[in-house]
Structures are given as structure tokens and as C-alpha cells.
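Heads up: the structure comes next, in C-alpha cells.
One protein chain omitted, others in place.
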Amino acid sequence: MKVEVSLFGAFRGHEPGDRVALTLPEGARVAELREALTQHAQVHWPAAGSALLKYSAFASQSDVLREADALPADGQMAVLPPVSGG
Amino acid sequence: MKVEVSLFGAFRGHEPGDRVALTLPEGARVAELREALTQHAQVHWPAAGSALLKYSAFASQSDVLREADALPADGQMAVLPPVSGG
Amino acid sequence: MSFHDCVVVDIANGRLDPTAAFDFVSDPGFGGFAMFVGRVRDLNHGRVVTGVSYDMFDALALNGFRRIVDAAYEEFGPGIRIHVGHAKGRLGVGDLAMVVAVGTPHRDEAFRVCRQVVEAVKHTSPIWKQEHYADGDSQWSEGCSLCESHGSAG
Partner (left out) sequence: MSFHDCVVVDIANGRLDPTAAFDFVSDPGFGGFAMFVGRVRDLNHGRVVTGVSYDMFDALALNGFRRIVDAAYEEFGPGIRIHVGHAKGRLGVGDLAMVVAVGTPHRDEAFRVCRQVVEAVKHTSPIWKQEHYADGDSQWSEGCSLCESHGSAG
């Protein structure tokens, strides 16, 4: 499946359009997306950005997902670095 | 000494002008004022007002005073029923 | 000099102003602002309330407000701002009875100072509330005795 990951906060600027397109096996879970994005980041992102992924969560358009959750059918995901609102 | 006691809250209306004038020995303390006002209240005030005196504090123009404090030289005092602001 | 502002507003002459209170406690160095507003509500202990009269010993109340804010400066340091305002006179439902606003560098202090000041004003200020009911009756609210907090009473 095609997965498009939106980048926020400190991840912004790491990719043109603040998005990464990845291809994952059909029915992939968040853990697999994390692994794939980590491999991508190790090649294409600065070291700090890659390290920050460990502390980052993944979300669909409506929910923060857990590692074992399946990715949504529309493949639209976001990676969320630690939050600092307010 | 002449002492004038201002009445607030539930004590209002118990005396014309919301004040009681009492005469106390020179150098009298709050405890003596409480005793004198209680005697006055038992004669002139409704029973509820008299009972409320037990839970009421006494103050000068600037401070809440304790039982052992001397009355201020100007004789201006206030009796404060339990407070309920805010 | 500490930045505080303690006011008593007679409803016959004006209103408490939360916006002005907020402006007063503002400072470019502050990130956290907490405000409490107390208003007259239409129901108390199941009785329909049409208004509340606040009686106040003004001079003593203002002295007390200043002591309350001084205690907060003592505990939280001088680099904060506090506004305390209370209304007096006959208020209608929805009218503002009390406004406390606090500005501090960080939010935790703002919340704590605001709560502390509100509780102290309610428990120690020489202010008395008389509720007026729809049936024409009026009643002075039960309250906090000032005897205990200031030493032994007879």
C-alpha cells in the first residue's frame, strides 16, 4: 500500500512539501511504518531528526494510533514529534 | 471609655443607624466589649442576633482584634458576623 | 513596590471589569494568566434567587485584600501581578461579585496564586451576602467565623 506521511514541528523542512511517500505491505501496522520511516530518515534526514523519531507518535487524520494498529485504508498518516502547545 | 460599635451583615437593622454606643472601663479589652454587647443584645436584639454574637469577631478600623487586645483609643469598633463574600 | 490592585466597586457607581483586570496583570515577561470571576446565580439550595446584596466593611476589606496579595508575594516572589476586585450593593443575577486575576511567568504559579487568593478573600474578608428570593424573602448567608482564624473567641 501507498502511505503518505505528513511532517509536523521539528520534522518540517526535512522533505519537500513536508510529506514522505512510502510503500508498505498491504495491511501494514504502525510498527512497520515506524521501521520504514526510520530507515528512510537514516538516509535522508539529519541525525537529530532521525533520533527524534524514537519519541514520535503516529496518527491517522482522526486518532493517535498504537504500534499494533493497522494503518488506515486511505494511507494518510502523520508523524508527531513530542508536543509543546499552550 | 465611649465605644461605638458598627453593625454589618445580619446585625444591620438591629439598631438605628446600625451602631451601638456602649460605655466600658478605660483600657477595656475585646473580651469586655463582647460581654457588654452580649448583655445589650439579650435585652434589645432578636434571639437569633444575640446567638450570632458568639460566632462574631471584633475589629478596629484596620484590623480584626483578638479577645485579649485592648480597644483602640478612638473607641471605633465593628462587630463582624461570619463572612460570606465572593 | 509590588504590582497589585485591590478595588471595591459599589454597583451603584460601576461594575467589575475582567478585561481591565486582565490588562492590569499583563507583562511581556508573563506566559501564564489565571482569572476567577464569581457571579450571582439564579438558584441556591433549591431556591430561586433574584439578587444578592453584598454588605462590606470597606476599609477593613481593602486592608485584608492587601494582606492576602502580600502573602502571595511572600510565597511566590515579587515578580507576579495580582488584581482583586469585589462588588458591593444590590446585584442582580449574572452580575459580577468578584474578580481575581493573576499574571505570572509560568502557568502553575498563576493557577495556584489565583486559587489561594480567591479562597482567602472568601474566607477572611469582612463581606456579607444577603440573598433575595423570588418569593420575596431575603436571608443572610451562613459564613466563615473570623474568630477562629484570628485567635480564641469567648
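Observations on the structure shown:
We call the chains A, B and C, going by the order they appear; numbering starts again at 1 in every chain.
Methods note: contacts are C-beta pairs under 8 Å (C-beta built on N, C-alpha and C of every residue); 3 or more make two chains touch, one makes a residue touch a chain.
Only a predicted model underlies this, so the values are computations on that prediction, with no experimental measurement involved.
Contacts of the undisplayed chain with visible chains (whole complex): A, C. In the complete assembly, the contact with the undisplayed chain comes from A:Ala78, out of A:Val3, A:Ala41 or A:Ala78. Although one chain is not displayed, its contacts with chain C can still be listed: residues 18-19, 22, 26, 28-43, 93-94, 105, 107, 110-111, 114-115, 118. Panel shows chain A; residues 6, 8-10, 12, 31, 34-35, 54-57, 59, 61-68, 78, 80-86 of it touch the chain omitted from the view.
We adopt the following convention: only the chains that are shown with their structure count from here on.
Spacing of chain A relative to chain C, judged by their CA centroids, is 49 angstrom. In this assembly, the C-alpha centroid of chain B lies 25 Å from the C-alpha centroid of chain C. Measuring from the averaged C-alpha position of chain A to that of chain B gives a distance of 73 Å.
Not a single residue in chain B touches at least two other chains. The residues of chain C never reach two or more other chains; the list is empty.
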